[in-house]
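Here is chain A:
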Amino acid sequence: MSTEAVLIVAAALFGIGVYGVLSQQSFVMLMMGIELLINGALLALVVLWARVAGGNPQGQMLGIVFMTVMAVEMAIGFALIAGVYRVRRADITEKLRRLKG
Partner candidate 1 sequence: MNDGAGMVAVVGDVLPEIALVLGGVVVLLYALVAGAERQMGAALLALVATGVAAVLTIAVLADPQKVTFFGTYARDGSALWGKLIVLAATAVTIGLSAPWFRRDPRHGEYYTLLLYSGLGAVLLAGATDLKELIVAMLLSSATGFVLSGYHRRSSPSAEAAIKYYLIGALANSAMLFGVALLFGLAGGTTLDALDTGLSGGIATVVGVGLVIVGVAFKIGAVPAYMWVPDVAQGAPAPVAAFVTAVPKVGGFIFLARFVLALPDGAIGWEVLVAVLAALTMTLGNLACLWQDDLRRLLGWSAVSQAGYGLMAIVAIGQSDLAVPALLFFLLAYVPANLAAFGVVVELRGRTALADYAGLARTRPLLAGALATSFLSFIGVPPLSGFVAKLLLFLVAIEVGYTWLAVVAAINTVISIFYYVRVLAPAYFGASAGPVRVLGRPAAVATLAAAGALIVTGIAAEPFLAAFRAAALLIR
Partner candidate 2 sequence: MLTTAIFIPIVAAIALAVLPRIARQADERTLRAVATIIAAIPLVLLVVAWLRFEGGGGFEQVESIDWIPTLGIGYRVGLDGLSLPLAAMTALLFVVSIAYPVDYRGRAIPYLALMLFLEGVSIGLFLALDLFLFFVFWDVSLVAMYFLIGAWGHGDAQRSALKFFIYTFAGSLPLLLAILGLYLATEPRTFDMAEIIRQQPLAGAGLYATLVFAGFFIGFAIKTPMVPVHTWLPPAHVDAPGPASAILAGVLLKMGTYGFVRILMAMLPETWAEFALPIAVLAAISIVYGALVALAQTNLKRLIAYTSVNHMGYVMLGLAAAGAAVTGQEAAQAVALTGATVEMVAHGLITGALFLVSGSILARGGTYEMDAYGGLLTRARSLTGLTALLAFASLGLPGLAGFVAEVQIFAGTLAIYPVLAAIALLGIVLTAALFLRLLGRMFLGALPERWREFPDLGRTEILTLGTLAAFVVLIGIVPAWLLGVIDSFAGPFVGRP
């Protein structure tokens, strides 16, 4: 379980997340992509904390912060999706292109 290996796993998760974010039409699926991005970031963070940053407790705290971000983004995201669905009946990005140019 080398540092590089874990980082590559994190990179893979991040890459999948990027793919998801760019390819998915549905807001919910988009958010899953974002989750995966953060997931990768979290994994990278923890391995760096354990192997590279000398177990600095700030890293653990940073992990909490990451998860807070995840939670907040999800919560706000769901609320906004609910809101936009209510006024626009829209659940995919293509339905929202009134604001442009």
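The rule is short, and it goes like this: contacts are C-beta pairs under 8 Å (C-beta built on N, C-alpha and C of every residue); 3 or more make two chains touch, one makes a residue touch a chain; residues count from 1.
Regarding candidate selection, all candidates are chains of the complex that A comes from, given by their letters.
In this text, all values refer to a predicted model and were calculated from it rather than measured experimentally.
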Chain A in this complex - touching candidate among 1 or 2: 1
Residues on chain A engaged by candidate 1 in the complex (per definition of touch): 10, 14, 17, 21, 27, 30-31, 34, 37-38, 40-42, 44-45, 48-49, 52-54, 56, 58-59, 61-62, 65-66, 68-69, 72-73, 76-77, 79-81, 83-84, 86-88, 90, 93, 96, 98-101
